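Only a single protein chain was left out; the remaining protein chains are all shown in position.
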């Protein structure tokens, strides 16, 4: 199988970006990405655009807003979508583009402009990312789905609200070191524990934010990557899996089967195991999601996730540093951009360019990106060499 | 490059399907497709879902509705989108899946459930498939965009309203022979010419319909295709191209540059030219679109499209039979399903199973599928051997 | 009874009889005539054997609570400013929801209007019943047994 590398990365400021439209957000990320790679758009063969919601982009085919605004036409570009895992679906599709021989250099962009609609509408749109027919009529929301996972996990394994809050404390700490993060201030355990309840037992600081943002990566074939880049980051393993739509239909309420399956596929393809990972970004749309991800990715045994964060093993210097860019929790979660942003962060880590958040001598990194309440999950493994 | 073939086809009834939900429509097409291939879902490695509108599917990640309802999880599935060209984007992505080595057998489905929202809302959703910021504020609709193309084409080349209506007459005739078509009755030139104006100069019979429907194809690698199928239909050429978002920004107002570029790529990859095509399905969302497609695909010279239909050269028995399944015009246009439906029809023709619509000894077929008002276009070429 | 009175958005499905049954006091499922697989929520097609001949069957209504929550920041259709927010007694006391398992692979989601969130425990025995709201909409409630 052909090899593919990331040869350019670009990341816009995440946050409430009332200064910019979807297309203007993308421009920032694409410009940064091209500058990083030292390439012009003329040298790019094809493009994949990740946008999760038509209702956020005010129209179908948001990919056309993108290729029009950056002037990429007439070259190929289309949209892919997998709810909150959209950015990783875009990366997977970009990889397929190159390995199938259709392109040598592919621009992968992810964007979401979420704050233009009222918060209650954003909450509805995401609430319908469960089953709009059979779950939403019970007033379900995104926090609601994960709150149900949290209550099941707490009942089964004794996971505590403090342990959830500890994830928030860690991710806010690292967010404070990431200039692209939406929230750049630390939070104390006490403050997190006493914040108001969004969906019992999840509190404000257990939840990621509604965010505007964009990110971009340039993928290249082996030959092009070696010619173009001094520090290519190789995509060594890809996994994608799905699960039942409704929580109640899942094999387990305390883990995401799609993540377990996607991880299995990615580890197999890369020929490594969980203990080989030096740094990871996981899908912490809620603090419980990070704890479940520790377990689903094999960073600890089933049920031990709460204790892993309690022992600070997922800090830089710990056994497996996780979300040391602030995670969705503190960096923000613009749905379509998140998976691409994760690939940008892991690329920085493997290049040794993560500054105060750098994991020493990181050689192998992993991204984990979940859509909806677990209906899809993608795991990617990256290597320095 | 590896070879990929269609080894199974499935098509649901297109129309106002108030009897079925999106997921139930998909089931019909998938069931028919598996039966046609003589395969079970267990033997399928991966899936791609084409759905154009979140607002039609009442939620992001409509692909999850699909993999949940047909029981495909935990295997990979995600959504792709390119407005009205979504189904062809799904086919392209399915092809990439196999050629990149991620899968040997891929199920490609396309679906849209459009009639559950009120017609004025459907009109709005599609109107915003132009530029929601810079065109929609002038009350633009889908017919409106193509009406502007029609007026420009008529002014430049003398194309007449009668010639437009002749496309409708042809496509309704063939629709009457297609049991899956929404409209199954013929229309006279007089009736088409005297129907009410939707967007000047386009009349009711110049416009495709708002349709519910689903279609599915099974793709397989060369080895699997030869083992599985007596009549594999080989995907010999793929082209995808894009254009500016707004009509006013296009190089030409009388042709779709994206289609010209996509056709060029597909012909090149297949190593053939327009005169080698025995049968084609083209994107006749409006009658003018079929006439422009004749020209963009090289079936006639620029500006000669009106005269090509007038001479009946696109009927069975003519120089190049086009849309002899009824086209979007009469078969219906469920956005995400359309491109897949085109592939189903061309497969039938190349297998010699098109019944009263059969083009004799068809060896090479072409599909042409346009998104929005021309922001994306895909051309696929299929061969019997 | 229109299906939309239960589902809020969608009226067009082969299983719209479900809402009718609910209005008549029954929570119903479908069972595949070919392979016997039972589905709740009901399905018109069987993903086990790919056949589409189903029969309707009333569900058992008692089961253990798989999980629950109480959503304090509701989506558009359930915003507290709307009079229709079901089972909302005071502005800051939205109603808990939960999922009980009434048989293998048969989960019922419902509102839990009568319980303090602190007293709800995973694994507790509960009963599901149809419930007609004052505005004519129809839904399902869970209560301890």
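So that you can tell them apart, the chains are marked A, B and C in the order they are listed, and the count of residues begins at 1 in each.
We take it that a contact is a pair of C-beta atoms (placed from the backbone, for glycine too) under 8 Å apart; a residue touches a chain by one contact, two chains touch by 3 or more.
All of these numbers come straight from a predicted model, not from anything done at the bench.
Enquirer: In the intact complex, which of the presented chains make contact with the chain not displayed?
Expert: A, B
Enquirer: Among B:16, B:253, B:272 or B:311, which residue is in contact with the omitted chain in the full complex?
Expert: Only one of B:16, B:253, B:272 or B:311 touches the chain omitted from view, namely B:253.
Enquirer: Out of B:54, B:135 or B:257, which residue would touch the omitted chain in the full complex?
Expert: Reading the full complex, the residue touching the unseen chain is B:135.
Enquirer: What is the set of chain B residues that contact the non-displayed chain in the whole complex?
Expert: 120-121, 123-124, 126-128, 132-141, 143-144, 147-152, 155-156, 196-202, 246-249, 253
Enquirer: Touching the absent chain: which residues on chain A qualify?
Expert: 17-21, 24, 27, 31, 34, 40-41, 58, 69-71, 113, 115-116
By definition in this document, only the chains that are shown with their structure count from here on.
Enquirer: Just the number, please: Cα centre separation of chain A and chain C in whole Å.
Expert: Distance between chain centres, rounded to whole Å: 32 Å.
Enquirer: Go ahead and note the Å separation of the Cα centroids belonging to chain B and chain C.
Expert: So the centre of chain B lies 39 Å away from the centre of chain C.
Enquirer: Enumerate the residues of chain A that touch no fewer than two other chains.
Expert: Within chain A, residues 126, 128, 132-133, 246, 249 contact more than one other chain.
Enquirer: Which positions in chain C are in touch with at least two other chains?
Expert: Touching at least two other chains: 9-10, 13.
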